[in-house]
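Missing here is one protein chain; the remaining ones are kept as they sit in the complex.
== chain A ==
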Amino acid sequence: MAEPRGHLPEEVLALIFCHLPLRDRTTAAQVCRAWAAAAACSTVWHDTKVSCDSEWEGMLPPCLSACLDHVHNLQLEFEPAKKPSRQAATKLLKELVGRRPGLRSLLLECSGEKPLFDSGRDVLGAVHAVCQTAGALRHLDLRRLPFMLDDALVLQVAHGCPQLQSLFLNNCTLVGSMGPDSVLELLVACRSLRVLGLHLASLSHAALGVLAAPDRAPLDLLALRCASPEDTRAPELPDQAWAALRCRHPRLAVELELETALCTHTVRRVLQPSVPVAALRLNLSGDTAGPVHFAARHYAANLRELEVHAAASAELDAALEALAASCPALREVHCFCVVRPAVRRAFLAHCPRLRSYTLKLTRERHPWRPTLVA
């Protein structure tokens, strides 16, 4: 039976529109009545992705603004260097304040140039407002927001989002401003947290103790970024505290990101033997071979991913070969300097689970793409 084209049932149209980012959904709603009705279905909006580039003025037609009620998971991308894009993003976030049942997950992504001397007050203010009324929020990911996150935001999340299961505050900023006390308060309030991303300076010995407490959800992932001057000055987290945490959460995986600002001394303080490191990213201006050797000795059982940015050297090659020989669980290794052939041979020989690697023997043209293991 031949049906006229375009007359698909509403529920099928709705399932097609699920795959469209927000802008295309609003266009679809302007095609014809049947499509407008389908676009307004709640199922379309549970997962919504929005790209606020400079062409989009950030307004939803009235027939669709009610659909924001149905958004559970929002992925919002914008260009902080472009005013219309920021305004659209800020406006959209404000539209979400106070909606019921409210957001369950929020992920912010910034593209384009990073604006200099820009505190991002407008966007952060809107995020703050969203968190104030998002009692159902379970996931908050601010890793790709280039603005400094502060104690006020942490406290707002602590008070407003008790059901939080995953929280990423380990964004790339030059300076850190989230003190350990506010983070401690957040950890005490949010006992369902399973996944946590922080700057090193925000994590205190007391916080490790709270995370090891009995009456909270099992901790699956702790991602630590060590990059700012505050991180360099952070007090040492003793090995025993890590051991206790590991004992309490046997499945815990720690991801460590160590950046150029850290001196060798600080690096040694961060790399404790009992930390269950599963992913290590090194972008140090000083000695890298030492940390790689350390990882080979102490993180062999759990290490799944290694990323190295350093200058090529024979010491580094030797360290990588040693690591390859002792880390059977390794899935990915990415080295952004030239290595000698023995290094690549070592990883291919010793790491049966290897699925992707960047081990270049010559200086290829950038960008360096990884090789997938068949």
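The rule we apply is simple: a contact is a pair of C-beta atoms (placed from the backbone, for glycine too) under 8 Å apart; a residue touches a chain by one contact, two chains touch by 3 or more; residues count from 1.
Note that in this section contacts and distances are computed from a predicted model.
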| item | value |
| --- | --- |
| Absent chain [UniProt protein name; select from "Mediator of RNA polymerase II transcription subunit 4", "S-phase kinase-associated protein 1-like", "Sorting nexin 4" or "Palmitoyltransferase"] | "S-phase kinase-associated protein 1-like" |
| Contact residue for the chain not shown (choose from A:Q75, A:Q163 or A:S326) | A:Q75 |
| Chain not shown: contacting residue from A:V50, A:L107, A:L169 or A:L282 | A:L107 |
| Option touching the unshown chain, where A:S111, A:Q132, A:S166 or A:S326 are the choices | A:S166 |
| For chain A, the residues touching the chain missing from this view | 2, 5-6, 8, 12, 15-21, 23-24, 26-28, 30-33, 35, 47, 55-57, 59, 61-62, 73, 75, 105, 107, 138-139, 141, 165-166, 194-195, 220-221 |
